[in-house]
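Every protein chain except one is present and positioned as in the full complex.
Let's look at chain A:
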Amino acid sequence: MKRAERQILESHRRIGRRAMMLGGIQAALIGTLALRLQHLQLDQADQFRLLAEENAIKVRLIPPVRGLILDRRGTIVAGNEQNYRVTVIADDAGDLEAVLDRLARLIPLDPEDRARTIKEARRTPTLPVTVADRLTWEEFSRVAVNSPALPGITTEVGLSRNYPFGPDFAHVLGYVGPVSDYDLSRIEDPDPLLRIPRFQIGKLGVEAKLETLLRGKAGSRRVEVNAAGRVMRELGRKEGDPGANVQLTIDHRLQNFVQARLGDESAAAVVIDIQTGDIVAINSSPSFDPNLFVRGISSADYRALMENDHRPLADKTVQGAYPPGSTFKMITAMAALEAGVISPGETVYCPGYTTLGNRRFHCWRRGGHGEVSLTKSLEQSCDVYYYEIAQRVGIERIAEMARRMGIGTRFDLPMSAISEGLAPDREWKRAKYGTDWLIGDTLNTAIGQGFVLASPLQLAVMTARLASGKAITPRLVRAIDGVEQPVMQPGDLGVSDAVLRGVRKGMFEVSNSRRGTAYASRIVDDQMRMAGKTGTSQVRNITAAERARGVTSNKDLPWHRRDHALFVCFAPFDAPRYAVSVVVEHGGSGSAAAAPIARDILLQALYGGLPPLEAYPENQRAQIEEMRARLRLLPEEPAPSGGRSRA
């Protein structure tokens, strides 16, 4: 206890000493603080009071100019146009309702806008809120002249988004719209800009996916305002950075042609440059005018878009996933050839059906094709040939080949809701349905029916890959702020030349042999020979009874039960340049509905404009000319060289 006693005393003494020192330091710091307060509040009080009371300094954000979106030729496809508007700051207005009443005498102000303005202005009383925009110059000047009688009201010239080609680019570009609470809740660290009421951000497509690039950085200006909130002078200004200009790989003239050519069909078309992977056109039809959304679409217009059974708002090119039908046969053929289970010359006998257990799998031609080789199987799209080779090669190799060709891959493009498609295999089916893969599933997959799904984009990529033998990846952004984005050197596909040659030959016959399914849609220009493949995919099951009666013709079915029509193609055959895929929803048959469209698009791309009529078979020329006259195309460009554009 003695030692503890000593320690207690010693501890007490030491703590006392240190506490004194600490107290001293603290006293000194508190003294400094008091002196600082005295300095600020007593010595400099007058100066600060002046700053605070007579004038208030306010900071206003300057919204940056949104980056332009250009097509591959440098034409603006999403720009900004001047927009005259009137804003109000509730705190400066005083009696907000009275001020708006006075304003309503100068410009038309509908009650809906008025109510919205009051709500927004009360919520953010210190920030400017848009009262009316898209005013005419006269209206704008009337407000500006009367501004002394309108406290809190400011006239502004702003920029708003404009899509000069309207529907042509609606699905790729998407559109901008005012920031919603939902948008804010999704963004982790919102830019203060987004808090500006009615500030517009990308909602869909490229506008949304490249939002951060396109938006730019806000500037700010420091202004001195008087008691009424009117800006007296500007003290400082820090310009923001405009958003980056984004150049796309799309050619706006081709895009326009494709949109016009698809017309009112519920369809999608994709054109890929085989050398670079550039998407030069990507259209979904029917389309809509994105400018309507920027201005605030009326509920009637919106309802019309929503209720249309052709779904204009959906982007069928990347969001749509369809059974590829016979366009999938190239993949089945390549898988079988690569595995060596069949050779190009070997034939399979087609009696019009294959029997599997007690089930019959039919060929589309009831009487059968007789002896069928690889070339003939593609040319005439014989199903039995594929039933046979698919059984030999098995689903795993087919699925693996499909994946190699891009089916089941979500390509990294700045577009909304890109579909992954589906290359089904045993494991997938077990995970999804918990049941085993059946041979019947393999047969269905072999002809692109059943589980397999591909988007038009994937079909175009598949075509580009088998035309080039390279693992081409699609690209949509060509340059950002003038800086070229690198073209990825595509790796080798790993499919042997012999295999590719065999399949390409069959595709050539499809549109160049008299018996080919797309012979009617051939190109006769020898430099531009086209190879392709038709596809007709069922959206319904054909029962045995129905088959016995004779399959109902598509014409006699209601629209939504008709088959999808597909066509994929590339040209020129000897030096492939463009790959095209066309899907016409419920179009009937691939050869009648999709192939003519794809051929016209391909020719348009190859010639860089309207092709000469000589490229078409002689007996079709009159009809083509007539059709062209009906299309609403952009006015002919005053082309400097007149030759083909290789932009």
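Definition applied: contacts are C-beta pairs under 8 Å (C-beta built on N, C-alpha and C of every residue); 3 or more make two chains touch, one makes a residue touch a chain; residues count from 1.
As a working rule, contacts and distances are computed from a predicted model.
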| item | value |
| --- | --- |
| Undepicted complex member, UniProt protein name, chosen from "Transketolase subunit A", "Peptidoglycan glycosyltransferase MrdB", "ATP-dependent endonuclease" or "NADH-quinone oxidoreductase subunit K" | "Peptidoglycan glycosyltransferase MrdB" |
| Touching residue (missing chain; options A:I8, A:A98, A:M306 or A:A498) | A:I8 |
| Residue, one of A:S220, A:Q391 or A:Q620, that touches the chain absent here | A:S220 |
| Touching residues (missing chain, whole complex) on chain A | 1, 4, 7-8, 10-12, 14-16, 18-19, 21-23, 26, 29-30, 32-34, 36-38, 40-42, 44-45, 47-49, 51-53, 56, 58-59, 126, 188-189, 220, 222, 236, 238 |
